[in-house]
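Please find one structure pasted underneath; my questions will follow.
A single protein chain has been omitted; all remaining protein chains appear in their positions.
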Amino acid sequence: MSSNPPAQSPAGARPAVDGPRPAAPAVSPPPPATVTCTIDGKPYTFPRGTLIVNAVRQVGHPIPYYCYHQKLAPVGACRVCMVSVLGAPLTRPGMGPIVTTGCTTPVFEGLEIETMSEAAKLARKQVLQFLLINHPLDCPVCDKGGECDLQDFTLGYGPGVSEFAERKILRRKADDLGPFLVLDQERCILCQRCVRYENEVTGEQNLVLKERGDRTVIDTGRGEPYSGYFSGNNTELCPVGALTSRTYRFKARPWDVRPVATVCQGCAVGCNATVNLRGDRIVRLLLRDNPQTDGGWLCDRGRYGFGHTTAPARLDRPLIKRNGELVAASWEDAVSAAAAGLRQGAAVLGGGRLTDEEALLLSQLVRVGLKTNDVDWRVGYQTFAAPEAVGMQGAQIGDIDGADLVLLCDTSLLEEAPVVEIRLRRSAGRNTSVIDLGPVRNFRHGPSRRIACAPEDLPARIAALTPDFQAAKSPLIVWDGRGGEALAEAIRGLGARVLVPAEFNNARGAEIAGLVPDALPGYHRLDEAAVFSKAWGAAVPSATGRHTQAILAATGGDVQALYLVGANPLRTFPDGALAAAALDRVGFLVVQDLFLTEAAHRADVVLPALGPLEKEGHVTNMSGVRQAVRRIVSGPSGAKADGEIFRLLAAALGATLADVPAEVASEPVRLRLPAGSASTPPGEGLRLIVRPALFAGGGTAAHDPNFDPVRGGTVVRLHPEDAAELQLAEGDAVHLQSGGTALRAVVSKDGGVARGYAVLAAHVAGVQGLGPRVRVAPARAEVTVG
Amino acid sequence: MAALERVWALGRGLGTTFGYLFKPRTTVDYPEKERPVAERFRGLHILDRHDDGLEKCVGCELCQAACPAHCITVEAAENAPDAPTSPGERYAWRYEIDLLRCIFCGFCEEACPTGAIQLTPRHDLIGFRRSEFEVDKRWLTVPDPRRATAAGPAASGGAGERAPGGPIAG
Partner (left out) sequence: MPWDAQAADAVVAKYPSPRSAILPLLWLGQNSDGHVTPETVERVADRLGLNISDVESVLSFYTMFRTSPPARHRLQICRSLACAMKGAEEILEHIAAATGVAAGEQSADGGFSVEVVECIAACDHAPAYLCDERMGGPLSPQKALRLLRGEGGDEQ
């Protein structure tokens, strides 16, 4: 930023970006924080560094622009934001006003701006005419028609007719650009918002300018498909119809959609979004800026994760197992069958995907209906959701902006809380140093200090970072709660705030609601059971319940019935063999889900539930922010909201559920964590680790037709040298063998994986059944041997 | 006297009636014969085609947006590149008009960027059930000239029989 005294040329200095930047070197005397300039004859005061394009908009004299965007650095590429300016040093004394771009010129003291001077109007008109030389006038066909800046500004500021009679240059139309985007090169006006977005914001860098002059086009480097997690934001950045969404292609026009505000429930970030409905169908999601959570971006999983609402595979009636087969049944029959089966020795798993209100109802149902504390939402790798619950200080997502040291503890924000990664990348480019710890590289698009280590070495490595944390002013730790007490103790030792991406979108809401074996709602001790009994009007058991592992181990024993609420331990529980054995052993299994999952296939009663966009309530995000969600679509007619199902079950069990939580004043309980493994698994072969992947698994994403193009097969990531040693190339089919089980996978070479590891995506069928070590053999060899 | 006056009045009245026998008729033998309508009369709709047989409608939905009676429903889809329905990328896979709701204002025609929707002079809006007046693309689209010349209008099927001048859906 300019360190020049105001008398010198601010135009010659680098244009300022709105928003925080590295601090300018100290100058004396410091220039005043505000400047006064005149816009169309009236004086206004702005913070120093405000760009003309923003200044004129703030005072209600907007000018058109394409390349400039609030969230990107100015570039001055489109030349539409022309204004007349007068004032030294832009103009010399005695000289008249000149026309310049508003997006690259910050306001300065004494500047006179005229937005509608004849010269500025003519300049804009001519630039718009130039922009339309090769732009096809296929607005009726174009998906952007109706919300297109080029349409709007040409109508408002452009010429009525074009003087160019020459033929337009023809380029590639309807270009398939990766799984979610369609590129129309003819419509592109080369504002480069997409290119800059990828450089400045995500670091994914797929799109570049190619060729030159009138042949310039936007394309990927070698015409390869766009790969990345944030491609959809391009469709909103693009001021014309060049980059559009495949899922929205020709589905609706902007004027026949109804916008409804909602919160994405794809992960625990809780990004705000606007759903566009045509009739009763969701046609697209748009971002809705909330600095507390999303920071103004959406990931592709959130943006395109609405296909499950109309997926043909959705369950739309209850199923009861008769003679070994699941057959359709009425709700009355299914609920009474489920209640009868759950009456004796039942345990409940899941709840991390409910709303807060539903989680509380389930918590009551477990205590007063099933009369047990055997309930646990933790059916995956995550051991807790709220850092406060395990004696740590919690952080807000926004705290990343001001952190000077961020430790990624075997946790990939990109895969588990994608939009937060964008925030971290922005900070990492300024004054945040990132330490990337763990067997797999977590931070892929920014600078970091990489420390590769085995999972069991994490506590020691973290302890060694103590000096760094003592030196840091506001350090932050990102940990997804994988591991156990040893790791938690090491993290507590650093004394920093902790941000916990959740495995299930409302894990934190479930935990607060008491879907844990050792606490009642609000993290209250089980000794307070009497108080809850009074509030709920029924006896609440006070004996500590069992956590997931113990529940699964006790099936067939005193756990006679299992109730899985939006949970599929076969895909999520790290000990897949135990989960499979448990579901086989258990006497009675009730599964409540959206789809017929692997667990549902084994169930005695399947209860169809409504999905995240189909019910009302609140969800709590990873840093404890509660946000309201609405019922936007109705979902399958035969499915019911989870909360309603809990009430039906409670009634069938002879219990009533209170609508309000009990008010108790007691110290919150600290949740018990498992000890965690401290030894390296013995044996031959590569060490298998399972890590979350954005498009793999998921309660809704695994069945969402919109994600068919990205789901692909099971991918095993190997270090390139390990792959070379095994004589495997990218894309080779292999068998991963471990003990008696094998899994077919496709090799992906990844320099971010430490040597000696094989990395699989979590929440994918078959992955959790493998042991800690695998032998990787080419699939062809396997065929000849077997 | 009075009787004579009555006879005179009768005769005068009958004379007027009788006189019309020799004047040109104002009625026509509808429906065998039709009166010509005004040149800019706005009657029932058609969806036109280009000379090469492709549909003019590109599914832009501007007619739907312009319609004050909300009687038009358009839904678009992507053309198959090797067998397009309309020129360009987009066509209307669904185009429906509720003719009972239509006020024949012609705004759709004015809004149409390709001249696809047109109001014809045809005005025989007849039916026995409400559903007969909810017409779809098959009813609206004019016959494909390529198919018509190849096999004759009678063999064109579907939309062909329902084009203006033909019998209305029933």
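Order of writing sets the chain letters: A and B. Residues in each chain are counted from 1.
Following the convention adopted for this analysis, a contact is a pair of C-beta atoms (placed from the backbone, for glycine too) under 8 Å apart; a residue touches a chain by one contact, two chains touch by 3 or more.
Just so it is clear, the structure is predicted and the values come from calculations on it, not from any experiment.
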| item | value |
| --- | --- |
| Chains shown that the absent chain touches, full complex | A |
| Per the touch definition above, residue among A:L207, A:L354, A:I400 or A:L414 touching the missing chain | A:L207 |
| Candidate in contact with the missing chain, chosen from A:K42, A:R92, A:R167 or A:R222 | A:R222 |
| In subunit A, positions touching the absent partner | 205-212, 220-222 |
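The criterion applied here is as follows: only the chains that are shown with their structure count from here on.
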| item | value |
| --- | --- |
| Approximate Å spacing (C-alpha centroids) for the pair subunit A, subunit B | 53 |
| Contact footprint of subunit B on subunit A as seen in their complex | 138-141, 145, 173-174, 249-251, 253, 255-256 |
| For the subunit B and subunit A complex, residues of the former touching the latter | 58-62, 64-65, 76-78, 88-90, 113-114 |
